[in-house]
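The following block contains the structure, expressed as structure tokens.
A protein chain is absent from this complex, but the other protein chains hold their places.
We call the chains A, B and C, going by the order they appear; numbering starts again at 1 in every chain.
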Amino acid sequence: MNKVKVLFFATMRTRAKRSSIDLELAENTTIAELKKTLIAKIPALEASLPSTLVSVNREFAFDEEMIPTNAEIALFPPVSGG
Amino acid sequence: MNKVKVLFFATMRTRAKRSSIDLELAENTTIAELKKTLIAKIPALEASLPSTLVSVNREFAFDEEMIPTNAEIALFPPVSGG
Amino acid sequence: MKPSNFPTIISITEDEIDLNALVEKITLTSTGAAAIFTGMVRGKTKRTGHAQGIAYAPHETTYLEYEAYIPMAEKKMRQVADEIREKWDVVEGIAIVQRIGKLYPRTPTVLIACTASHRDTGVFEAARYGIDRLKEIVPIWKKEFMPDGEEWVEGEYIPKREE
Partner (left out) sequence: MKPSNFPTIISITEDEIDLNALVEKITLTSTGAAAIFTGMVRGKTKRTGHAQGIAYAPHETTYLEYEAYIPMAEKKMRQVADEIREKWDVVEGIAIVQRIGKLYPRTPTVLIACTASHRDTGVFEAARYGIDRLKEIVPIWKKEFMPDGEEWVEGEYIPKREE
């Protein structure tokens, strides 16, 4: 199993009502599969999903990518800093 | 007669070896005529003349313009501030 | 990414942004020009429009609360600096600072400063590029508190692969 931490920021944190969650994923889980798992656990995330960005180990990540072991994952909306 | 003060800055001040001179000009003296008068009094100014800028009452002035009474005149090179 | 001995300051901070100190730190003996951008919290937004992909109507802002995914934001700010150096190799020093926390109107929230030997080298364009990129790829968000409610501000830029 692959233990990962998923962080939530901004709108995603508000929707998830928490700032992170620890998950155990099967090996070779993709980002797309992770999203499904998260929505199953936290249905409120679904509404934001079309505009959700995902990072893995602090780099932007995309649906078909595999999640490496012990990854630090984050979900957040398009950035609005500055 | 028209009493005017002529200020010198930067290269012109160095050449003239002074920072100003008081002159009495005839009525309706032009800038071009003023330059001739100044060169007669301070020959060292002549070398810089092609690149000399002139201001009258703190605005740029040109050869054929008449000098108003009690004008504050200045001679200086193209600016290099900043 | 070419190595650089020129100073690069990256900072996410709750402290006031000190322009004097930051510019001093990126000024070398060969430096003759600094182009600096700072962004402030607007208390009154007059235009209806779209900036950084965000649609808004005229409104008042009581304060903003900034949040960052700090380790990734620092990494991405460093990437913005690297991109600037790739595009403008005349740039000497770079400072990129984002202030976070609760920030009131008129307060500077972000700074991008680039130095170079001369002003006609692209240093203005480099600073402009820096703030544009920060607003695209650096994971920082603001929540806007208005007299009649609060709202997360969301951008619209979707980073591409390798970005």
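To be clear about the criterion, a residue touches a chain if its C-beta (ideal position, glycine included) is under 8 Å from a C-beta of that chain, and two chains touch if they have at least 3 such contacts.
These numbers come from a predicted model, not from an experiment.
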{"item": "Touch partners, limited to displayed chains, of the chain removed from view", "value": "B, C"}
{"item": "Per the touch definition above, residue among C:81, C:131 or C:153 touching the missing chain", "value": "C:131"}
{"item": "Contacts of subunit C with the absent chain, listed as residue ranges", "value": "18-20, 23-24, 27-47, 51, 105-106, 108, 117-120, 124, 127-128, 131"}
{"item": "Residues of subunit B (touch criterion as defined above) contacting the omitted chain", "value": "7, 9-11, 14, 51, 53, 55, 58-60, 62, 74, 76-82"}
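Definition applied: only the chains that are shown with their structure count from here on.
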{"item": "Geometric centre distance via CA averages, subunit C-subunit B, whole Å", "value": "49"}
{"item": "Subunit A and subunit B: spacing of chain centres that average the CA atoms, whole Å", "value": "74"}
{"item": "Numbers and ranges of subunit A residues touching at least 2 other chains", "value": "none"}
{"item": "For subunit C, residues that touch 2 or more chains besides their own", "value": "none"}
